Each structure stands twice: as C-alpha cells, then as structure tokens.
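Below is one structure; the comments refer to it alone.
A protein chain is absent from this complex, but the other protein chains hold their places.
The block that comes next holds subunit A.
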Amino acid sequence: MATLTRLTRSTAPTARFALRLQPFSSFLRHGAVVRRGSTMASGSETTRFDFLVIGGGSGGLAGARRAAELRANTAVIESHKLGGTCVNVGCVPKKVMWNAAVHAEYLHDHGDYGFDAENVKFSWEILKAKRDAYISRLNQIYRNNLDKAKIQTIQGYARFTDEPEPTVEVNGRRFTAPHILIATGGQPSVMSDDEVPGASLGITSDGFFELETLPKRSVVVGAGYIAVEMAGILATLGSKTSLIIRQSGVLRSFDSLISTNCTKELQNNGVDLWKNSQVKCVSKTDRGLEVTIVTKDPEKKNDEKVGTIEGVDCLLWAIGRKPNTSGLNIGSLGVDVDERGHIIVDEFQNTTRSGIYGLGDVCGKALLTPVAIAAGRKLAHRLFEGKKDSKMDYSSIPTVVFSHPPIGTVGLTEDEAIKTNGKENVKIYKTSFTPMYHAITSRRSQCIMKLVCVGKEEKVVGLHMQGLGCDEMLQGFAVAIKMGATKADFDNTVAIHPTSSEEFVTMR
C-alpha cells in the first residue's frame, strides 16, 4: 500500500512558518505576474499564477509538473519537505524498513541453502542513516525536478484569505490563480489524553521513522494495513511486539481469506496478538511505559479482562488517518468537507467552489500514491490541455500490503461481489501451496490465492493473495482485470515455470 503518514504537529500549523523562502526575484524570473492587491487594506502584493498547488506530495507534484509541461505557470506551496507522505514518512522509508526485515528472514534461511552466516547482529542506526540519506537525495531530486520545470516552490503553510477571489497567503505573501489545487494529504490520527489517559506517550507512524534505535518492546495499536506493516517490521527486526486490535482479525476491509490469513501469519511471525482489546491507559514508569489493556469476551459482553504490558519503549498508534485541512481556512471559501473533514470532490476533482480542486489523501478516497499521481496528471490535462473528459478511474485499483509475507489485492472481495451480484452468480477459485523457495527451508509460509468471478462468462472481478512475491505479482494481473479478463482468459495463458504467479493461470 502506498501512503502512510505525515509528521505529527503538536502546534497549530500556522504558528510555525518554515524558514526557507524563495528569493522574490526568482518569481519574476519565472514570469509570474505581480500586482498590487486591490482588495487588501494592508496593501501587500498578490502574485498570480495559472496554477497554484497547495501540497508538495505525490499528487500535488505530479499535477504541477504535468501542468508546467502544458505551459501553465505553476507554483507549489509546501510546508515541510518535498515528496509528501510517500517519500518522507510513508511508502518509501516503509519499504526500506520492510526490505531490511526481509533480510532478517533470508538470514534465517541461509543455513538451509548452504551459507554459514552466523552470529548476525542488526544495527538500526546504520539502516536509519542510510534510509535518511536516501530520502534526502529524493527530496533533492524532487526539488531539482521542480526547478527544471520552472515551477515555483513556495515554502510555508498556506492559508486561504477571506477575499472574494480565492487567494492563498503564505508567510504574509499572497498568491492566486484561476486554478488552485488542494493536495495537502493527511496525517495519522491520535488518541487524546482525554480518551485514553497517557495516550500522548505514544508515537504514530511518523514517529516510527524518527526512532533512533530498535525498540526492545513494542506495542502497536490498530488493525489496518499500517498497523500490520509496522508490527511486522518491528517483530521481524527483533523487537518483541504486541498488536492490539479491537476485534478478532486484522485488515477487516480486505477479503475474508486475506484477513484471516494475515492474522494467522502475524502470530506465526511471533507477534503477540491481543484480540477484542483496547488500550485503557498508559503510564510512564522508570522501566518504560506501562500499557493497560481491556479485553472483552465477544460472547459475553460484560466479561472484561484487564491486562498490562510493561517495559514498553515504543507505543505506536496506527488507528487511522485524518485529512490536513486545519489551518487552510477552507470554511470561508465555500469548499465543502465531509463529517471527517475530507474535502468533497466530484469525479473530476472539482470541489464545491469553482476553480478549487482537491485530490489525494485530503479527499479520503483510495489513499495511495499512484492514485494521487494519476489524478493530478489527469486534472492538469483537463485544465491546461482542454481534455474535458480527463479524469481518474477509481475502479480496480491494485494495492499491496508489505506484511510478512506480502499481500496483493485488486477489485472486489468475495463478500462485495456477492452483495452486488448475488451468491448464485459468484464463483470462487482458491489455492494454497508452499512456495518453492521454502521447499528446503525450515522457516515456511504458505501462499494463498483467490479469484472472485462473476456471471456466466466468469469475469474476474477480484484477485486476492498473500505469500512470498505477491507484491511483484499483482501489477500485470491488475492490467488484465481492468481489461475485463475472464477465468477463461486466465486458463488460456501459458504458465511461467517455476513461479508462484503461475498458480493463477493453472487454477481449477
């Protein structure tokens, strides 16, 4: 899965302006029109662009660059580092950590394959230094890409003014454009100390990427993919890890086969799973945090058990994400948001205010980097190339969870297919096997696969899998499913031997 998180801010965004400012002359060099603000009593100037993008993450940058290619005079406002969640506190550093964890698994298998790698130790410090250096290089690449495309980078927090013409103020300077894109992303939700006393002693996935050492004792709270990935990485790298989930399984929005299997795999990998449980309070002792957990018996509603985990040096909340809209002052703009604060957009990324658009995590739909990128580019083509029908297709979006082993999924779950098509019109194909890699290893994990087919022609509407290599298997299948492939098409495809992915085309 793509996006993760953004740095948690303890103070109000507008109170902390970033330091780096573009020299004013560079705006002129790039040909932006500067004019005297006509409506403002302060008399400050408003810089005018063709396209103003708020948020230098995956979606914003992709939209800005495509717009610039289409000769739109474009600026990007970013309060933090370029690249957004994905590059800084999401997909990229997450996958680096996952790769490090995969090496831990390989090291288990080395002996079985004849290698004598023994007395192995892990240095989180070395890994973090390399990861940070890589991320910094990426930040620089993004900066260079913007410069090359002659896109203004405006450093600071954006806030809409109350003027009738939509205008954005950054560090006291004002900017406007006929087309303004809000792509500010999201950030991890946190529990308040009112809800759970001591909750603020914990961190979120943002904090995970700031950890300087491998925690000895971790508690991860949540059942979504971020919780699953974080718990998997920590446990595999050698932290004793507990995962606290409210119900009996993780990934409950995924196909039931995946949900059940992933829950089992977490336990196989040594994650201490607390089902039907919630954190009641957290306190600090001289041996670390003490996390108190209430476990309910799902059968007997009133039967509660209270347990504690002591000596915790990493309590990680992974209970969801919320949009970054506070401080934008969109309320006065006529841009509607839903009950959770997500910006409401139509299929063309239009908000309820003309000339203002929204995309990516801030809209709360398909929180994935490639989705935001595609939506940004489609929007640029619509606005600056006159392609009226250019819009993002949100159907059949493939996603991968970097669990151990990884999960790949695209399209409808079995339950969703039954709900829309009726049980009699849904046919399921399933298989499970031990990947050949594990044929000679003592460490083993199964690969499970499922195809959800609909109708007489057995159109494949869903594909779900968990196992070694599933992360790289999914993409090509996603193309075929998007094309409307049927089970017969799968059957007519010759297998590639010996792979795990061939099992999808040899299913009976």
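One rule holds in what follows: a contact is a pair of C-beta atoms (placed from the backbone, for glycine too) under 8 Å apart; a residue touches a chain by one contact, two chains touch by 3 or more; residues count from 1.
In this section, contacts and distances are computed from a predicted model.
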Candidate names "thioredoxin-disulfide reductase (NADPH)", "BHLH domain-containing protein", "DNA repair protein RAD51 homolog 2" or "Cell cycle control protein"; UniProt protein name, chain not shown: "thioredoxin-disulfide reductase (NADPH)"
Of A:422, A:455 or A:498, the residue in touch with the unshown chain: A:498
Contacting the left-out chain in the complete assembly, out of A:368, A:412, A:426 or A:454: A:368
Selected from A:95, A:246, A:275 or A:427 as touching the chain missing from the view: A:95
Touching the absent chain when the full complex is considered, from A:54, A:190, A:203 or A:474: A:474
Missing-chain contacts mapped onto subunit A: 2, 58, 83, 86-87, 91-92, 95-96, 99-100, 103-104, 106-107, 109-127, 130-131, 134, 138, 141-142, 145, 368-371, 373-374, 393, 396-400, 408, 431-440, 444, 446, 469, 471-480, 482-485, 489-490, 492-506
